[in-house]
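Here the complex is missing one protein chain, while the rest keep their positions.
Let's look at chain A:
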Amino acid sequence: MTRANANRACAALLAGTALIAGAAAAQEQGGTLRVGITQMGPTPDPVVTTFGVNWMTAMNVCEGLFVLDESWTPQPMLVEDYSYSEDGRALTLTLREGLGFHSGAPLTAADVVASLERFRTAAGIGASFAGVTESIEAVDDLTVRINLKTQTPIVPGLLAGGQAVIMSAGSIEGHSATDAVTGLDCTGPYVLTDYCPDQGVTMTRWDDYQPVDAPADGEAGHKHAYADEILFRLMPEASVRRDSLITGELDVAMSLPTDFYEQLESDPNTRAVTVANNQSLTAVFNTQQGVMSDVNLRRAVYHALEMEPIMLASVGNPEFYTIDGSWIPDPNSFWYTTAGIEEFGQPDPALVEKYLAASDYDGEPIRWLVATEQYQKHFLTAITASQQLAEYGINVEIIEQPIATYLQTRANPEAMDAFSSFLPTYVDPTSIAYLTPTYPGFWTAPKKMELMDRLATTIDPEERKAIFEEVHALAYDTFPFIKYGTESNMYGVREGVQNYATSAVGGDTFYNFAPPAE
């Protein structure tokens, strides 16, 4: 599509938006699903950014070699079959036969190699993938071999994320991992028709899509593609998303504050949908230098905190959070564990006194960063925690910064002692950002590094779980970061929307949502 055509398409898209209020129609297949979203990236390309919110379009248009099922376990999507070599240092993938891209080109091993080579140079999970792979080669048209630096079971998990999508080699030719493509030539059930930055997205059902012959399960299995069209409408203001849902201008309103729960439930045309165990609300400490590098002060901070008031201040409604210490927030995950946790959430003044006495802390302020754009999750948790810590003479200086400044400041170990953050469920513990030594907080304790190396190279799942439990217990002994609790997400749907998701897995996918019948 030329730029001029794209602009005209944006105008038509905008025109359509205002005129279709309340006019959706669908039963089995058909109709338009209109989704109010909170944010969108300047381009639909998921490879160029680690901000997960910008992967939303690609999640519905593109597919990876693997996807996640309800238990956060990688399942084949574009792959028919895969196997490791005897020495465990090569992973051979056989692609499903007869698949193609929206452009009409067939899916071949060359496309997979081109996409994965690009992904290897991307930030975030791409860098983890590069860390374990030596090379990627096309064995024949439908076979790809990934040569590994050492034996490791984590590759399917790394390839199940939203960034590891397979695009046709021609569409990404000449585009590095920081040079975004403006269209997505992918294999998913919807074709990207229009992408208007800061306005919205139109996706049209692709009739040649070939689903997996298995029941839908999270992102895995059959993709029904009920709606003829899926429209994303950017509505940053939460009350506008709610009002648009009530008036019938939207079928789905994403990420609503829990304050709206009663209103949505009391309206006969709308319903509040809770996605439980969505993410952990956290604080991360600078373990490398400064006041919080003192392990006894970190222990004192943890034992001084009562998590219930902190979560209540942030979330506002007790039905939307749990006081749970697992670093894997979703209990459906194989990796969920409470190893090392004793009586989570309750303060212990005696232990606070003990660890403060053992620390070198003499009342200096702890520089605690919060991002302005994350007021609810960052500021409210930090301010409540700081009030609790003040009772023990632990002083917190909250530094509120715009997100761009916050990201830069927290990367500088000299400029901060702690920052507020959050953490979703990861498919594999080796991908957890906080456990990466270069992630702000810089947790490089030798014991943890050794455990993480073992975790990356151990094959047996039960053995790996035991190793992760050791890491988990270590985190609950030395507190490089602390968790306040697990937060649910809430979104609203119009009466008549069917098959909507209530799981954090695939929360940004809409191919299995059926729009309301007329």
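FYI, a residue touches a chain if its C-beta (ideal position, glycine included) is under 8 Å from a C-beta of that chain, and two chains touch if they have at least 3 such contacts; residues count from 1.
Assume contacts and distances are computed from a predicted model.
**Q** Out of "ABC transporter permease", "Alpha/beta fold hydrolase", "NADH-quinone oxidoreductase subunit M" or "CcmD family protein", which one is the UniProt protein name for the chain not included here?
**A** The record for the missing subunit names the protein "ABC transporter permease".
**Q** Pick out which of A:211, A:318, A:402 or A:461 touches the chain that's been left out of the picture.
**A** Answering carefully, the residue with contact to the hidden chain is A:402.
**Q** Hey, which of A:249, A:428 or A:508 is the one touching the hidden chain?
**A** Reading the full complex, the residue touching the unseen chain is A:249.
**Q** Which one, A:334, A:439 or A:500, makes contact with the chain that was left out?
**A** Final answer for the missing-chain contact: A:439.
**Q** Which of these touches the unseen chain: A:237, A:463 or A:495?
**A** Of the candidates A:237, A:463 or A:495, A:237 is in touch with the missing chain.
**Q** Would you write out the residues of chain A that touch the absent chain, in ascending order?
**A** Interface with the chain not displayed, on the chain A side: 3, 7, 10-12, 14-15, 17-19, 21, 41-43, 48-51, 54, 123-125, 127, 178-180, 182, 196-199, 233-237, 239-240, 243-244, 246-247, 249, 373, 401-409, 411, 433, 436, 438-439.
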